[in-house]
Each structure stands twice: as C-alpha cells, then as structure tokens.
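Of the protein chains in this complex, all but one are displayed in their positions.
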Amino acid sequence: MPIEAVADALVEVRDLTTLLSGKAVFDGLSLDIPRGKVTAVMGPSGTGKTTLLKHITGQMRPDRGTLRVDGQNVPTLGREALYALRERIGYLFQNSALLTDYDVFENVAFPLRQHARLPEVLLRNIVLTKLQAVGLRGAARLMPSELSGGMARRVALARAIVFDPMLILYDEPFVGLDPIALNQVLKLIRTLNRTLGITSILVAHEFAAVRQVADLVHLIANGRCVASGTPEQLARGESDWTRQFFGGEADGPVPFQYPAGDYATALGFTGAAA
Amino acid sequence: MSADMKTRAPRGGMLVDGLAQVGDCGLFLLNMLGAIPRSLRHLREISRQIWFVGAMSLVIIMISGLFVGMVLALQLYYTLSIFGGTAALGTVVALSLYRELGPVITALLFAGRAGTAMTAEIGLMRATDQLAAMEMMAVDPIAFVATPRFLAGVIAMPLLANVFSLLGLLGAHLVGVTWLGVDNGTFWSNMTSNVDVWKDIVNGTWKALAFGVVVSLIAVFQGYTAPPTSEGVAYATTRTVVFASIVVLALDFVMTAFLM
Partner (left out) sequence: MNPRRSFAAGTGLFILLGFAALAYLATQTSSVANFSSGPTYDVVAQFDNVGSLKDRAPVKVAGVRVGSVKSIQLDNQSMEAKVTLAIDTRYNDIPDDSFAKIMTSGLLGDQFVALSPGGSPDVLKNGSRIINTQSAMQLEDLIGKFLVGGSSPAKASSAGAAGGKSGG
C-alpha cells in the first residue's frame, strides 16, 4: 500500500524493522501521524501496536529504520534528549500502570511534581480539573488498589494529559469502560484534540468508537501498514485487509493464528487420519 | 539502559552465571551512585523510604536487641563467674554488642524485614509497568526508585544497629544488675574504662554502614532484575535473604580481621 506523505507529520515512521525473539514484529513499517489530528492505529492482536508506541517513546529501539518525532530521530537520541522529548508526550498504558504507593491525586500530580515547581494551590487546581474531566474528582484520595479497572484507566488518562502534552498516545483507552464512561473518554479525547490541538495516537479495537473521533486510521498487519484512510474509507472495505478485519473473519490475508506448525500434527493425528 | 538489566541471557555454568551476576550487581551499584545527584532532587522520596525501611524496622530491632542483651548477660555472667570476673559483665556485654552482635544481627534482621520488602516492591513495580510508566513520564526509575531505597537503607542501618546495641545494653543491665545482682557502679565503671569510642563504637558503626550498603544493594538489585512474574518476584525475595545473609557474615569476618 503506497503511503502518501503527509505535509505536516508530527511522527514519521520509515522502514521500521524490529525483531523480537527472532520474530519480525515490524518488517519495513512506514506511516505518518499528522500534526493536530487524531490518528487511530488498528490491527489484530499481537501485530505490534503497543510495540509501535514504545518505539515512538524510545522505550524500545528498532533494528533498522528511522522514526522522527517532531523532527528528532528517536532511536538515536541520548538520555537527556529522550527525557526532554518524553516530557512532551503523554502515554496511557494498556494496563494503567498507576503507582501503587500513591493515591489517585498524587498519581495525577506525579508528572507535575517531578517536572514543574508549581505552587501547591495551582497544582491542586490542575489535578482536580483533570480528575473532574474523567469524572473521578471524588476519588482523589482513594488508593489504586481501591479502584476498579475502568476507574484506574481513567485515572491513568488524567495522568497522561496533566501536562497538556503535544502528543498523547492512548493504548486501548476504551477497554473496561461502561458506555457512559466510554462516551466521556471519547469526548475528552476529542476536546483535547480540538481545543488544545493535541495530536493523538489512538490504539483501539472498537471501530465504532474509533469512528467517532479518529481523523485517520492506519491498519497494520504482518509488520506493515496495510491500509490507511479516514474511518469511512476503511469501513467501505475496499481491500481484502479491511474487509477481513472489519468483517471479523478468521480467514483472509490477516492470520488469526499465531504462526504455528500444522494443527492436525500438533493434535497427534497423522495426515491421512485427519 | 533498563532493558539490558532486566533480561539476563542464560549463560554457561553456575560459576560463570554467578560471576556475571556479581558483575551486573557492580554495574548496577555504579548506576545508582551515578544517579545520586539526580535522586537528591527527590529528597521527599528518600525521607519516605527512610520511614519505611528504618522506622518501620524499629520495633523488631528493639525487641530483638532487648532479648539478645538479656540472654547475653545470662550466658556471660555464667562464664565470667567461673573466673570470678563478673565485675567485667558490663564490659563484655558492651564490647560484644558494639563490635559484633549489634551490626550483624541488625543486618540480618534488616535483610529479612526491609530487604525483602524492597525486593518485592520493586519487582512488582516492574511487573505492573510502573517503572516503564515512570520512564514515560521522564522520571528515571534508577534515580527515583532504586537510589532512594538504597540510600535509605544505608542511612538507616547504622542508626538501627545503635538502637539495637542500646536496647541490648538495657536488657543486659536488667538481667545482670537487677536480677543477678552485679553491682550497678561496677557494671558501669568497668565498662566505661574499657570501651573505646573509636575502636569499639565508631568501628562498629562503620561495620553497620558497610552492611547497610551490601544488604540494600542486594535487595534493590534483586528487585530491579526480577523477572516480571509472581514466581520471579518470589524467587528474587528469597535470594535477597540468602545472599544478603551470606555476604554480611563473610564481610563481617573480613572487616573484623582487617579493621578492628
């Protein structure tokens, strides 16, 4: 699938190749994340969506290829530069990753306390505003262990946006949310993007939700970007990839099975008997 | 930087493996020492850790100190009375506590009480992505998690050892003077004329400090490199106690032989 270069790309991935335990997770992946837009990255489980986000933030380094964020080639950055870049990126972890030592308020306040010397009153106001935005202002003094999965996710979201970063990476923000909370989170993502112009990368499986916020969708499979376009374009299912993925079929170009040997052999049948 | 620490490739024999661990541990120590200037910005975190590591160990240290002192007085009174030297009870108890039992028993208890907690906590932080989250928030987990705990352990150990010795002395006084009837004046004056501040008390404190360094290093290292699974954290916790105890006892011999 050809990539039409976006004029103003905040994140620019070119020929990314990464081997993990001998398996090629990315095999020449190229894609662009336009500035000021919400871009969804979709793809079957285990194709490396989380891994891609980790590359963007420099938590993992590729074996080959370049990855520019705001003009800086992330894999070649030193510690200081990398940390400076990360201060401008919000990251919502797939499993929330709240600091269990601190209560909800302190978790959200954590990035502020670490990087900004703010007066306590101002800090309190910022944190409470963010908590209000995710509907958890009343839970400020609960400990992470006292939260449900969906609540923890919303706290993690509040923490990711507390710094009003230039780029936010959401790794599956909708998992475990009830319809009301899901709508709130959707609205939040949209608001952050529309009012503050924050570029967002959204990894999610819920196409219905993605449709409501995403300006652009990249579908990755087999280590490459197999389809890109607006949600409407992809939903029309013009290629085999999109038809299979959005149709939810097990057979097609996207393998549902993790690469394995012959099924019948593994179950102990000889070829003839099966 | 953290990636090469958390996964150790399986290597050849057990000896090579062990040596590699020691090497990794040494590198880790250098990393932590290098991060000290940055962790000094997290003074509040260091103070919080001193609370968890030190203050929360006080009760066990005090109770153990009291009983060790009491039993020491009983045993030494018996031995000294064979030579008619019960006047030296205070001296012998004080010297055993300051030079040997205070630092060593405190270090062993500290490894069991605080060391395991550090290992398990850091191991679980790794397993639940909290360390990765910190890296994402541009906070270096070595400077924010590892070094503060290490420093807290190093600071707390000598203080705990002195509290242990003090309570031990109290216990010995209780048994020796109040119960067995050694003269109070003799108990103290014999002690004060034979205990030297530098040779006995300060050197004992140095010992405790050194034990604080090795126990905290082992505990933090084991936690930081524990495989991110329940089993991995459980094994790491066990290893902390085993390694820390052995290293403390071996180091005790070396330090006693060459320094005291």
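For clarity, chains are labelled A and B in written order, and residue numbers in each chain start from 1.
As a working rule, contacts are C-beta pairs under 8 Å (C-beta built on N, C-alpha and C of every residue); 3 or more make two chains touch, one makes a residue touch a chain.
This structure is a prediction, so every number in the text was calculated from the model and none was measured.
Remark: the absent chain touches shown chains B in the intact complex. Check B:Pro158, B:Gly171 or B:Gly223 against the missing chain and you find that the one touching it is B:Pro158.
When you scan B:Leu29, B:Leu74, B:Ala87 or B:Leu180 for touch with the missing chain, the hit is B:Ala87. Annotation: of B:Ile60, B:Leu74, B:Leu174 or B:Val195, B:Val195 touches the absent chain (contact as defined above).
Contacts to the hidden chain, counted on chain B, fall at residues 44, 47-48, 50-51, 54-55, 58, 83-85, 87-88, 94, 98, 155-156, 158-160, 162-163, 165-166, 169, 188-197, 200-202, 205.
Following the convention adopted for this analysis, only the chains that are shown with their structure count from here on.
Each chain gets one centre point, the mean of its Cα atoms, and the points for chain A and chain B are 43 Å apart. Chain B contributes residues 1, 3, 124-125, 128-130, 132-140, 144 to its touches with chain A in the complex.
Those residues of chain A lying in contact with chain B across their complex are 57, 59-60, 79, 83-84, 86-87, 89, 91, 93, 95, 97-100, 110-111, 114-115, 159.
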